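Note that one protein chain of the assembly has been removed; the remaining protein chains are unaltered in position.
For clarity, chains are labelled A, B and C in written order, and residue numbers in each chain start from 1.
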């Protein structure tokens, strides 16, 4: 019981880009996080902001969980002011994982891992996992401009490819442009980023390439109870007598966040 | 214009008793504060807490304003966590002053200054003023117990008298017990403290002694506009044809906070 | 002192139901209950009120379905649910394992539908029903019943005929006369009333110049509405004899006790579950501690004890 609510302490909370912060939370040993999962942070004792805020796990160890976040609104501004030693409560980790989709047959597969914007957070942890598992891997990060690139963790390693919309770092263009060159039907793409990027991915890869994406939706509970975070997913056998609708709503927080791109109604 | 709204920075925010804090705010030079006045602090960017919170000025210099506060609820808890350098906005100083009631004929008068609980804040600044003006003065502070006594500023000087309800410091009993011994018809009493203490004062002094008290009421605006902080004050010529009511409501924030005890309907 | 008088009694009665404590979960904020089993002891709850159930499955509204507001949130889920059949076959057997009464929140698009769902639940393990005539987020089956006296009379008549266990009517704050509707429900056989459902609200996205919610309007819940809920519970409890269940912005045991003192016989915890999934059991525990600390034998002795100055 209650094993999914945790009190943690801020270890550090560094600015690592334009409005982007890297926060490490110290947790009691024994929390297992799979790549792609998120935690749901209670940012304030006050009722404004009221709801928890979900963040993908950027990195995790036995005793800590890292997130990388962009200070864009009320809760994230408050977070950016937290200092070492302050307490933060979170629920989770929750959600499925990219690696749930890895089958034994994928031992030789090239995994193309793409993070757009703060979507790079879960891409980092996934890349680390794949590297440690000895998988073949290409890591790509796209951002609007140099200052918004997240240069931490796996993204400091050699061989990572970057793109910026304005060309201020890496190639000028979108992360999907890099994917286009790298992807083949035999590769598997894992991606997290803004909706338009996920849409563009579909066109960037050869037909038949398997693409899995992690979605972000506005969350109420983060534990599957309120059905607010839903996304439309195609229904098999749609149009038959028993199945009236061509899609159903699935909960991003527990049915995802990772879905196969082909199944989504984008 | 706008000269009554100020941005200030926390210089220090020390714990000086059980749940009691002494905070110094650095202000632009030129704010004049009279003893008994208060400032109205905006504690948080969040809308919860929503309203400003009023605090009596405990001390003031050309470049700083001090307050002493008890952390009893949401806003004051937030205040207690503020650290050096953080910004706080306040309106004021507002309200009348104890010294508005000092007449030229009071040069030789003994001023009995009483602070009960956090009411000691304004008593301190008043005592400092009286001492500097070369007036005769007896300073008294009452609290529930030793840990709640405010030992700072004038209260560290010799000759101050203390009372605690439980006898853990000073005399055992109420501040009004000390007043009883000290007061004569020729003395003037200035007091700030909880309502029961102010009521007890009436009985503690010889008939005819002038007593002035600073009131605390729940405040909306702190600038005289919302008529929420009112207290009933006796009306002269009540019962005559023109004056129907025996009392009228006066605003504590601008008509007070200091009233002559005799005029109040307690 | 006799032993029996020393134990603190937190139980309350709602219609034919005896609850071990006055704390229920609010419909729509607690899923089908099972989602919370890793966060709290489901048996420490007074009752579990599940997500609104209709005769047929409902897809619900397009996203975006919720948005945070100052100390509150708007939701326009559109009553997405799996339908009564699937609820009975897939969820209820799992829920029935816990020693906590399950109350089914029901709704329909017309009176007939409501009655049909009630009838289908009559012989199930469900301990009682809460009839939602107050959802602001669906075109039909929501607010049009909230203040429609004739429809309510017809609905209660139909339901009482087919459903013999406890019937709670869930009332809308979006009327000028919630007490009158409560009285009407009492007159026509409701065992209890629960209030409030959400207040109709709206959020605008200034950058896109569109409503934030796909449904345009949503229901406001959370601490923001607590004062409104308290006033309505107080006004209603003064008028009716049946139990009033207080709902709206209850975040902790102190909030809950305020509702109870103001007239509520039990409370429901809604939005608080999103901030703290263990909130309902913390509220129940807090009430018990309060009773013990203040040497109050039974929580019943607190109901409607507000004093006036």
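One rule holds for everything that comes next: a contact is a pair of C-beta atoms (placed from the backbone, for glycine too) under 8 Å apart; a residue touches a chain by one contact, two chains touch by 3 or more.
Since the model is a prediction, treat every value here as computed from it, not as a measurement.
Although it is not drawn, the missing chain touches A, B, C when the whole complex is taken into account.
One of C:199, C:267 or C:284 touches the chain omitted from the figure, and that residue is C:199. Note on the undisplayed chain: of the listed residues C:93, C:157 or C:227, the one touching it is C:227.
Touch with the hidden chain on the side of subunit A covers residues 47-48. Subunit B residues in contact with the hidden partner, per the touch definition given at the top, are 1-5, 42, 47-52, 91, 217-218, 220-232, 245, 248-249, 254.
Residues 69-72, 74, 146-147, 174-177, 199-204, 206, 208-211, 214, 216-218, 220, 222-228, 230-231, 234, 249, 254, 257-258, 261-262, 305-309 are the ones on subunit C that touch the missing chain.
The criterion applied here is as follows: only the chains that are shown with their structure count from here on.
In this assembly, the C-alpha centroid of subunit B lies 46 Å from the C-alpha centroid of subunit C.
Subunit C has its Cα centroid 35 Å from the Cα centroid of subunit A.
Shared contact sites, meaning residues of subunit C that touch two or more other chains, fall at 70-71, 223.
Touching two or more other chains at once are residues 47-48 of subunit B.
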